[in-house]
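Step one of this worksheet: look at the structure below.
All protein chains of the complex are present and in place, except for one that has been dropped.
We just call them A and B in the order they show up, numbering each chain from 1.
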Amino acid sequence: MNRNDSCRDREISETDRSRRAFLASVATAMGAVSLAPGIFLMSVGHEVAAADEGVRRASASVRWGLLIDATRCRADCDACVLACHQENGLPLPQSSADVRWIRKVTLRDPKSGAERSFPAMCMHCAHPPCVDVCPTGASFKRADGIVLVNRHTCIGCRYCVMACPYKARNFVHAPVTTQKPEVPRGMGCAEGCTLCVHRVDQGKEPACVAACPTGALLFGDLNDPHSAIAQRVRELNARPLRSDLKLDPGVRFFGV
Amino acid sequence: MVARSRWHHAALLRRWRAWLVTLCALTIAVVALAGGPPQVTVYPERGPCLADAATMRRDHPKMLHEQKHRTVVLGERGARVQLAQCVSCHAGAQSHSVVASERDFCRACHDYVAVKLDCFHCHQGTLGTQSAWRSGEGR
Partner (left out) sequence: MAAMTIALDHYRLSARYWRLLALLALFLAGGALSFFAMEHWGHAITGMSNHIVWGTPHVAAIFLIVAASGALNVASIASVFERVEYKPRAPLSVWLSIALLVSGLAILVLDLGQPGRLTVAMTHFNFTSIFAWNVFLYTGLLALAVFYLWTIYSPFGKPYAKAAGVAVFLWRLILTSGTGLIFGFLVGRDGYGSAMLAPTFIALSLAWGLALFLLTEAGLEAFAELVPLTDLQDRLRKLLIVFVAASLYFVVVHLMTLAYFERNSAFVRFLLLKGGQFTAVFWLGYVAIGNLLPLFWLLNKRNQPRRSMLLSSLAVVLGGIAFLYAFIIGGQAYPLQPFPGYEVVASGFDDGQVAAYIPSLPEIGLALGGFALAVTVILVGARVWPFVPRRDG
């Protein structure tokens, strides 16, 4: 089933290839003249949809990911968590019924006694169990690898919460009124970290990455071998959590 | 006997029709007294809408329905149809919202036609924390 997913992606990218090449030349020609510089920047992660000029879509040539360097993360700092709650309009959690898209954990290696602190969130797997189990297809993976919940088709069955091995999916247990306009969310749906998709599509980093004071978080395109994240991942041999499950998470860790 | 019965029958029929006419008239009167279709305020100074009022009234569910898949699943940004844009143009001057009060733009009509308004269960229908896509402002 997971293989089917990647096949579908490949099909899309192949049929799109010639069109994209054409569009790229058109965009290059027109870009300097008529397109806003902002849109030009956006074409890094977004391809221009054919039907509607100026409308950009998530591109399968990109795989957004995060590198979390636990050796740089401070145990007493929760800037990323606060930034996430503020950016996405999430109230600060008070009970186990409240949602957490990101959490700080501090672990101890029982053999060496060494402690490590780092944030954990949705791992944006290439083969996400939450997508496999969702009966309506509301839980889905975008072309650029970001795993999201389509709240229009989520029926609130919570099977994805059961399926996620990272405890990254939450269910909204109470009415919501404090939504941010760019982050719609409401009672009765499952949800999780969106990798700040609304910021990423604007060419910005996720809020947690922007807020990290020590540079422990790095965001970028794992598919691009020249990107900063891909180079660091290679350098540090950064690995995902629970690599035994072979879910190919887009979030990699160093020092865990 | 027969003729009388027929007359009687016709009279009954006529009376039945009369009742029906009265009922219709009463219904119309009640609806008219209740105020008829709601009067919603529009703000032309906020700029033109995507289409004329009649088209918008008829087609806005279809437009939103088609766009929601493209935005959420395909990741389309900068689309013509954007719910946040609807809110920022149509929010009431006092309530700053399309749903907060009974006279607000979306709610007034949806209440009137008794169609459940599900968008603002998740989408923010009140201005205030708005950071519009169009402005493209970043940090």
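To be clear about the criterion, a residue touches a chain if its C-beta (ideal position, glycine included) is under 8 Å from a C-beta of that chain, and two chains touch if they have at least 3 such contacts.
The structure displayed is predicted, hence computed values, not measured ones.
Every shown chain touched by the omitted chain in the complete complex is listed here: A. Of A:W64, A:Y166, A:F219 or A:F254, it is A:Y166 that touches the chain left out of the display.
Residue-wise, the contact with the chain that is not shown comes from A:P129, picked out of A:G65, A:G89 or A:P129.
Residue positions on chain A in contact with the hidden chain: 1, 4, 75, 78, 81, 93, 95-100, 103-110, 115-117, 120, 129, 131-138, 153-159, 161-167, 170-175, 187-190, 241-242, 244-245, 256, in rising order.
Basically, only the chains that are shown with their structure count from here on.
Per-chain CA centroids place chain A at a distance of 36 Å from chain B. Contact residues of chain B toward chain A in the complex are 68-70, 72-80, 84, 87, 121-124, 129-133, 136, 138-139.
If you check the complex, the residues on chain A that touch chain B are 36, 38-39, 42, 46, 49, 52, 54-58, 89, 140, 142-144, 148, 150-152, 176, 179-182, 184-187, 189, 197, 201-204, 210.
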